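First comes the structure, then the notes that go with it.
Here the complex is missing a single protein chain, while all its other protein chains stay put.
What follows is chain A.
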Amino acid sequence: MAVETKWAFDRETVKSWSEKRNEPTWLQEKRLEALTNAASLPMPKPDKTKLTRWNFSTFENIDSDQRAIESYSDLPGDVARLAGEESKVNSAIIQRDGKVAHKKVAEELKEKGVIFTDFETAVNEHSDLLEKYFMGEAVRSDENQLTALHTALVNGGIFLYVPKNVEVEVPLQAIFWQDDVKVGLFNHVLIVAEDQSRVTYVENYVSFEKEKAAANIVTEVYVGQGAEVKYGAVDNLESGVTSYIVRRAHVQKDGRIEWALGQMNEGSTISENTTHLLGDGSYGDTKTVTVGRGDQVQNFTSNMVGHGKHSEGYILTHGVMKDEASAIFNGINKIEKGGTKAHSEQTGRVLMLSSKARGDANPILLIDEDDVTAGHAASVGKIDPMQMFYMQSRGLSKLEAERLIIHGFLEPVVGELPVEAVKERLSEVIERKVY
């Protein structure tokens, strides 16, 4: 192993690292500005969770010297399984510690003008597009200390660009694998779906080592007029990883986004998902499921903000809590002044499997407009004994009945994921986390 010098993350280090990567000036400047500002910015403030004792800086490095793995069959089994059988993989990018480990992009995508590439390549080949969108409107560098650090240190991720009127039929897949716990996972996913385009994207975050590590993840999705984006994700970082995750979308007139998020990290996690329904007639749907176990502490915020008229925003959150895990589920439906005829709904349900676990469903309606319809339902409880009796009366053992009920409870997201392999792996993760 090479001699490890503690990464100082001062101006000089970031500057020379950016130069080494041949980054355009605008990006280097953006990084340096963010780095300078980071120290004076506040930490994020998720509702009902204090971050004072959270450590998001348990990393020593942001640069990995990992190389690409030429042959699919040489990928570690646990990683390859996420993508599925090689023959069934259409377009997938697999990254290890921010570096491309394997990349397969269908020719037809290129022919249609679709860009699906890793962040580093995108910065060099599509600098103008990146400059326009990266840490632009949806997530800003100066929001808080962690978004600033993200900009300064981003070391991996992907860029997906779908031109106007282009429909991508096959789901595009990304796998972000944190192999070396010393390398911080500063991952950025940027999706731009131009007007009337359509695309489905699904990602996995995964790690296998239990040591302390850090993840700082940002997704920005820009959905053009009449465009449709389906976004699936399974987060499954190991117990030592402290994660800060922000996924946001801006949706223009008649555009649609559907999120299906399997939030299955094993460690401390702050995860925010926000959709701004900017245009009239825009539509947003967030479905998110989680299983908390061990002593992990998590905070999930789902946020639907209606700006345009006739917008529709839906939030569904299902959480299963066991052991001594604790989680806050903030569901926020906001309708801004002027968002007439907007409709918004949320359901939050938490299933408690242990008396020592803590689950808090916290629905918030912030409505600044009269002419809207909104509804919410929240519940925290145990498995319904009548359901158990019903299922056991058909011969299912207590364990089998519980299993079916829990898998069913988490099905809203499992069922939405577009790739069979990803679906199956999520079911396995659920199985492993619950039993």
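Heads up, the rule we're going with is that contacts are C-beta pairs under 8 Å (C-beta built on N, C-alpha and C of every residue); 3 or more make two chains touch, one makes a residue touch a chain; residues count from 1.
To be clear about the criterion, contacts and distances are computed from a predicted model.
The UniProt record for the undisplayed chain lists the protein name "Fe-S cluster assembly ATP-binding protein", from the options "Carbon-monoxide dehydrogenase large subunit", "Fe-S cluster assembly ATP-binding protein", "Choice-of-anchor M domain-containing protein" or "Sarcosine oxidase subunit delta".
Checked against the full complex, the candidates A:14, A:175, A:374 or A:405 give a single residue touching the omitted chain, namely A:405. Only one of A:12, A:384 or A:428 touches the chain withheld from this view, namely A:384.
In the full complex, chain A touches the hidden chain at residues 384-387, 389-398, 400-401, 404-405, 407-412, 415.
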